[in-house]
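Removed: one protein chain of the complex. Kept in place: all other protein chains.
Coming up: subunit A.
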Amino acid sequence: MSLEVSVQRAVSGFTLDATFASAGRLTALFGPSGSGKTMLINLISGLMRPDRGRIAIDNTVLVDTDARIAVPIYKRRIGYVFQDARLFPHLSVRQNLRFGRFFAPRTDRWADEAAIIDLLGIGHLLDRRPGMLSGGEKSRVAIGRALLASPRLLLMDEPLAALDDARKREILPFIERLRDELKVPIVYVSHSAQEVARLATDVVMMRDGRVLATGPAEAVLPRLDTLAEESGESSSLITLTVAEPMPEWGLTRLRSSGGEWRLARVQAAAGTKLRVRIRARDVMLSRLRPEQSSALNVLEGAVTAIAPLGEAEALVTLDCGGDAITARVTRLSADALELSPGTPVFAVVKSVSFDPASTAAIRGVPSADLLA
């Protein structure tokens, strides 16, 4: 699947002018509130029409203002999970789920009702009315309803924004499973760097109606600091394989292509692949291998790029045996260490700075995809 979007739309004082293409399984539209993310998916779904532009999925053109093409919403077959669920109050959960089933052409119906109900864990809710569901249950039913219409693309507009932290933890694994197990690609709107780090294969970074950066998550997330400060902070995404637990210390030994890691609070079986988010501010740099230091994770690498950040700081990107790691340091330190592209350097990461909430289990995903 490939999604190509190039649209312009002006509404009372706000102009959206966005162009991106993505073939990712989960493309996150990421940016602060008011950056035009929801407007962009409304344009993709057909709820809104662009002033000018073109939108195509694979080779199907949905909108082309030059060619005067505008496929109506109900013929686009693009699922939309709204932030407020929008279940039909007069229908049972079962009827809600089956609502879109027969609208898709018979040959295009890929959705397997039993499998999706099972995947979302909503089998016990089928005879209830939407009014009797909790927030998390409503979200899952809304996702199931969109999927059972057999869409060719699934749009999700901050599906977790209205939920509390416990409900978010309940829903996140389901979204990971959708991403990894179903064939429908997802476009996911979020303003949370944690969610994006955990879910996204590709990121479209937005601000003030424009696309600031687009590409694989591994390439975009390390640049967050230089792109838009309020959206979060730079971080690196490292793929790690669980090697063995170290129960006497409550730690887990993991391996990446760059070396060995020892992290706390990892709950995964040996052999599991994890994608871990390391914040740039948690990475320390040293020209010599640190001896007698408390830091457990030391990776040897070389500087690939240095980008100034504000008046006093800099983002230093390293290549540690294939792992791209970004460190946020002061300009003074960068200068004192005489860093420049090619300089050999050690990245030091404290084990306790690792954030389990943004760690994603990678299921059935060829890791090359994630490391593109």
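Here, contacts are C-beta pairs under 8 Å (C-beta built on N, C-alpha and C of every residue); 3 or more make two chains touch, one makes a residue touch a chain; residues count from 1.
One rule holds for everything that comes next: contacts and distances are computed from a predicted model.
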Hidden chain of the complex, named as in its UniProt record, picked from "Glycosyl transferase", "Septum site-determining protein MinD", "Molybdenum transport system permease" or "Imidazole glycerol phosphate synthase subunit HisH": "Molybdenum transport system permease"
Residue among A:23, A:47, A:243 or A:284 touching the omitted chain: A:47
Contact partner of the left-out chain, one of A:145, A:223 or A:328: A:145
Residue touching the undisplayed chain, where the options are A:30, A:80, A:188 or A:261: A:80
Residue among A:36, A:50, A:100 or A:222 touching the omitted chain: A:100
Where the unshown chain meets subunit A, residue by residue: 45-47, 72-80, 82, 84, 86-90, 99-100, 103-104, 129-132, 145-146, 149
